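Complex shown without one protein chain; remaining protein chains in place.
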Amino acid sequence: MIKVQALSHRIGRAEILADIDLALPEGKITALIGPNGAGKSTLLSLIARLMPVQAGQISVKGLDVAQTPTRDLAQVMAVLPQSPSVSSRLRVAELVGFGRWPYHQGRPSAEDHAQVAKALEVFALTALGPRFLDELSGGQRQRAHLAMAFAQATDWLLLDEPLAALDMAHARALMQQLSALRNGGRSTLMVLHDINFAAAWADHIVAMKAGRIVAEGPPAEVLTPAVLEALYDTPLRVEWFEGRPLVLYHL
Amino acid sequence: MVGLIVAVLTASALYLLPGLGPRWEYALALRATRLAGMVLVGAAIAVATVLFQTVSRNRILTPQIMGFDALFVLAQTALVASLGPVGLAGLPIAAKFAAEVGLLIGAALLLFGTLLGRGAQDVPRMILTGVILGVLFRSISTFLARLMDPNAFATVQSQAMASFSRVNASLLPYAAGLAGLAIALAFVLARRLDVLALGRVAAVSLGLRHDALIAAALALVAVLVAVATALVGPMAFLGLIVVALARWLAGTDRHARMLVVAGLIGPLVLIAGQTVFERALGRQSTLPAVVEFVGGLLFLGLLLKGRIR
Partner (left out) sequence: MRLVTWLSLALITLAALSLLVGAADLRAAFAQDGRAALIFWGSRVPRTLAVMLSGAALAVSGVVMQQILRNKFVEPGTVGTGESAALGLLAVTIFAPDAAIWVKMLAASVAGLAGTAVFLRLIRAIPSRDVLMVPLVGLIWSGVLGAVVLHIGWQTDLIQLVTVWLMTGEFSGVIAGRYELLWIAGAATVLALLAADRFAILGLGHGLATGLGLRPAVVVRLGLVVVAVVTAMVMATVGMVPFVGLVVPNIVSRIMGDNLRKSLLVTALGGASLLLICDIIGRLVIHPYEVPVGTVLGIIGAVLFLWLLWRAPALG
């Protein structure tokens, strides 16, 4: 479980997050949704200890992120920032190999090599292993990063807008992979921009606006016209399709 | 503009006259030489920088940042290397200077013509190339100097620093003639340069001979930089300071006016600065270093404020 208590965050004088309390369930895909500037990425970054906590408390599986050594946290949660910019010329297998760093600290064991091979296989990257990252398409590169996070073999995956660089087919394939991981017992927290991906795949949705949590719960409860129109300040319709909500906002 | 002229004249008088002492004729002649050098260098660098910024369509470049002065030193050294010190001494000073300037114009057109043409879209890469070219030219000069005389290293190195105390009086008439001609030509081109500043497409569609005009402007820049470098040595950031001041004072980008204002501010900055340092602070040869230091920081400031375009 990820627990957030009385979390507030400011940048300069601007209030980014105000008094957030959250308890995110394990074994589920949780989606953070909300308009631009709601504070979704900030919240994710704070949970992922990419920024120091200013006020409040965050714990992941009982470990306080501000107190626990960062190396221990790396064995509990894997983080994929929004559009990671790797400046080094690395091969795919090498990048995925770094996912095992928290365990071997530079001396990979047979177990580590096996995990890397498995990650490459799960994300259909085995053939691309010897290729350089900068020779890949955006979708392939995103898959390589996900494989790295997967190789980290943590209970939690924290992803910031992982669909941003992907076309339809790759976006769907990624969500399928995440739901397969969920079925295997892993938990995912992700910032999602496309609300219909949240509607179709998430088990739990947290809606944020102006640094506060507006609604939280299963898709059927959160994705209602009343909640969404207040959230995005725009009229929209919600239909049902194959037992899940479908948000019509583009008409 | 009248105010500027008065200011230049006042500064000149303040530099020339006070405290001449008993051997006043000697002191006056010495000061007059330096004053002439400063006026020439100030005006030449100011006009060259205005032209160069128009050609490169960039407000933070100076010809020296792009390695022009290093290229001149290289032309000088190459000439000595090919003719030998003795062969060169046989040449009259005017012929030698003309050969150096000619060499510089050719090389500058070849190199910076292509560079500005190819790299204009990618400004940082173009500037970086210029800076590295400067390093390359300086290294080749040092290398050639070593080949000629293994112990001449220190002499070459000492020329890497600008100083007004080494203005060469015998060079002054030629320098004045060349710089005067180049500045006059710049004024002739002023109206066309205004159109050039609109960009290549606009200039061509308005019927300007774009590439020829760029070549002409670069040749003028080469002449002016050669004159300034031959007289006092490299001053990479003087043009930046002067032209930034001039743009602020002139309040227009029209070349006819910008050239005059910059051409007056250049000498004013140098004369006033040198007077303060020489008279008030009792120091020689400090001004170029201060100009470089302040100019370098100004350049960094402009970069950091995102003025690069």
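Which chain is which? They are A and B, in the order written, and residues in each are numbered from 1.
The criterion applied here is as follows: contacts are C-beta pairs under 8 Å (C-beta built on N, C-alpha and C of every residue); 3 or more make two chains touch, one makes a residue touch a chain.
Note that this is a predicted model, so its numbers are computed, not measured.
K.L.:
Among A:Ala18, A:Leu63, A:Leu90 or A:Ala173, single out the residue that touches the unshown chain.
P.N.:
Selected residue, touching the omitted chain: A:Leu90.
K.L.:
With the full complex in mind, choose from B:Val135, B:Leu181, B:Leu198 or B:Ala256 the residue touching the hidden chain.
P.N.:
Checking the options B:Val135, B:Leu181, B:Leu198 or B:Ala256, the one contacting the hidden chain is B:Val135.
K.L.:
Please pick, from B:Val2, B:Ala212 or B:Leu304, the residue that touches the omitted chain in the full complex.
P.N.:
Selected residue, touching the omitted chain: B:Leu304.
K.L.:
Considering the whole complex, which of A:Asn36, A:Thr70 or A:Thr234 touches the chain not shown?
P.N.:
A:Thr70
K.L.:
Of the residues B:Asp69, B:Glu278 or B:Glu292, I need the one that contacts the missing chain.
P.N.:
Spelled out, the listed residue whose C-beta touches the missing chain is B:Glu292.
K.L.:
Across the whole complex, list the residues on subunit B that are touched by the chain not included here.
P.N.:
Output for subunit B: 122, 124-125, 127-129, 131-133, 135-136, 138-140, 142-143, 146-147, 150, 153-154, 157-158, 160-161, 236, 285-286, 289, 292-293, 296-297, 299-300, 303-306, 308.
K.L.:
So which bits of subunit A touch the chain we can't see?
P.N.:
Those residues of subunit A that touch the unshown chain are 45, 48-50, 69-75, 77-81, 84-91, 94-95, 98-99, 101-102, 105-106, 132, 134, 145, 148-149, 152, 158.
To be clear about the criterion, only the chains that are shown with their structure count from here on.
K.L.:
From the C-alpha centre of subunit A to that of subunit B, how far is it in Å?
P.N.:
Those two chain centres are 57 Å apart.
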